[in-house]
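There's a structure below that I have some questions on.
The complex appears here without one of its protein chains, the remainder shown in place.
Letters are used for the chains, namely A and B, taken in the order the chains are written, and counting of residues starts over at 1 for each.
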Amino acid sequence: MNSIIQYFKEIIQGVGSLLKGMRVTNRYFFSPGKIVTQKYPNNRKDLVMFERFKGEVVMPHNESNEHKCTGCGICEINCPNGTIEVISKTIITEDGKKKRVIDKHIYRLGMCTFCALCVKTCPSNALAFSQEFEHAVFNRALLIKTLNKPGSQLMKGVE
Amino acid sequence: MLLNTISNALSTLSEPWWKIFYDFSSLTQAIDEGLRSSLSPFWAVTIEMLIIGVVFLLFYALIGLFLVIAERKVCAFIQNRLGPNRIGPYGLFQTIADLVKLLFKELIPIKNADGFLFNLAPYIVIIVNFMVLAALPYGKGLHAIDFNIGIFYVIAVSSMSVIGVLLAGWSSNSKYSLIGAMRSGAQIVSYELSIGLAIITVVVLAGSMQLSEIVEAQRTGWFIFKGHVPAFLAFIIYIIAGTAETNRGPFDMAEAESELTAGYHTEYSGIKFAFFYLAEYINMFIVAAVAATLFLGGWMPFHVGNWEGFNRIMDFIPPFFWFFGKTFFVIYLIMLFKWTFPRLRIDQLLTLEWKYLLPINLVNVLIMAFLVLMGWHF
Partner (left out) sequence: MEEIIKEVVIDEQEEYTINMGPQHPSTHGVLRLVVSLKGEIVKNIEPHIGYIHRGIEKMCESITYPQIIHLTDRMDYLSAAINNEAVCLAVEKALEVEIPDRIKIIRTIISELTRIQSHQLFWASYGMDMGGQTCFFYGLRDREKVLDIFEETTGGRMIVSYNCPGGLMYDIHPNFQKRVKEFIKYFRGVLWEYDAILSGNVIFRERTIGIGRLKLEDAISYGITGPSGRASGFSCDIRKQEPYSAYDRVKFNEVLYTEGDTYHRYLARIEEMRESMNIIDQLIDNIPEGPYFVKMKPVIKLPEGEYFQRVETARGELDVFIKSDGNKNPYRVKFRSPNFVNLGVLNHISKDFKIADLIAIAGSLDFVIPDIDR
């Protein structure tokens, strides 16, 4: 007799637990307000990333095409993957002194692991992360970027 | 000439065109008479068959494509997603695009597969579907063939689709496929019993196996209300067993994505895979349609005792829509099962059938027979 009661008890409990689950899913079906999907390529214009988002490493330039990179190469030393290569050249300044400035600051996006060591260790805060995250390109060569813009110069007052 | 006869037949209809939705028999009769008056009986029947065949072919494709998008949308809303939303308004043409893609895909030949059986399997599954679809009453007068053993025919034929599944698993020369097919075999063989007994409960109540008579018997009230608790239990058992028979979650052991990758159709590609995929959805439609016909009154509108006004309003909705409304309600239930529950294990599946559904079902039939004998139903 006990086993029969147990049998029906099991059925009722089982069906009850199933209905409990169905209540949750059914409620979500009838509450479209809870949809969390973002229509990504359509909302590109008003998509705001967090300010610290690590998109890619960039070198901010001001209006007169000046950057802060002194070409010291600390970022290159700190990079664990050899992503960064600083090619510097020596120029003679107006007052006749020899000075080392960067020729090219090469950044290989394909190798970057976004560890942020370069940005954090840069003594003159010349590097930053941008919010850009659409990195896909058809040609691998396009992933090798030169961060300093052509014709750019070292900002005044940065040594 | 054919078009002429049809248009003539249409013009002889005395009622306005929208009346057709309430009773299709005048339309079908008019076509029949028109054809017979201008052709020999043999050709008339042949052309009628052709028309029915083409209509069913279109219906099959439409309902299959619609159910695929419906399922994707339903599961998306359940899961707080939007679902397909790229092609067409609200992504409604997504399945058509998918179909086109599947049509163009390469049919990959399987090494050491049994070629003939491999190709035969989707064919069997599809044919079985068609045979069942023909016997369902879709609306008043919209009934391709009205057997006097209609419901028996439906369960007899629909259980044959397991042969297609077994062949697919056997001929694919893949262990995953074979395990899936064997599971499916065990599953369908045992759940046929429950489906059969649940249907017998209704047959006892209706006193007939003819689908049109079963529907007609529900003019005064649907069987699920008429038959008290036993009918309701039979409905629940039918839904569970029907879900199991269509190989859908939580009974999708034959496919069991996380265990057997894709089960019996692992090795199928392109349009052959699409056939299996479509067949699964049509099977679901068939199960839901039979449930609607047997328990929810088929195309009969919802009537409450002697509320004349209410009944009049319900009658205003064409029977055709009643049928599809009920069917889609049952389909929604089946979808809700799939998207809520985790999958059973094969031995639990059989335990559920042999230790729970079958004994309850047997007692249920007995109670129903007793009720009918004493005339205690409505």
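One rule holds in what follows: contacts are C-beta pairs under 8 Å (C-beta built on N, C-alpha and C of every residue); 3 or more make two chains touch, one makes a residue touch a chain.
In this text, all values refer to a predicted model and were calculated from it rather than measured experimentally.
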{"item": "Partners of the unshown chain among those that are drawn", "value": "A, B"}
{"item": "Residue of B:Tyr138, B:Tyr176 or B:Phe328 touching the missing chain in the full complex", "value": "B:Tyr176"}
{"item": "Full-complex contact with the absent chain, from B:Pro137, B:Pro250, B:Gly298 or B:Pro319", "value": "B:Pro250"}
{"item": "Contact footprint on chain B, counting only the chain that is left out", "value": "75, 78-81, 175-176, 179, 249-250, 252-253, 256-261, 339-348"}
{"item": "Absent-chain interface as seen on chain A, which is shown", "value": "13-15, 17-18, 20-21, 23-25, 36, 50, 52-54, 78, 80, 113-117, 120, 129"}
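By our rule, only the chains that are shown with their structure count from here on.
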{"item": "Chain A and chain B: spacing of chain centres that average the CA atoms, whole Å", "value": "51"}
{"item": "Interfacial residue positions of chain A with respect to chain B in the complex", "value": "11, 18, 21-22, 24-26, 28-29, 32, 34-37, 39"}
{"item": "Contacting residues of chain B [partner chain A, same complex]", "value": "74, 77-82, 85, 336-337, 339-341, 356"}
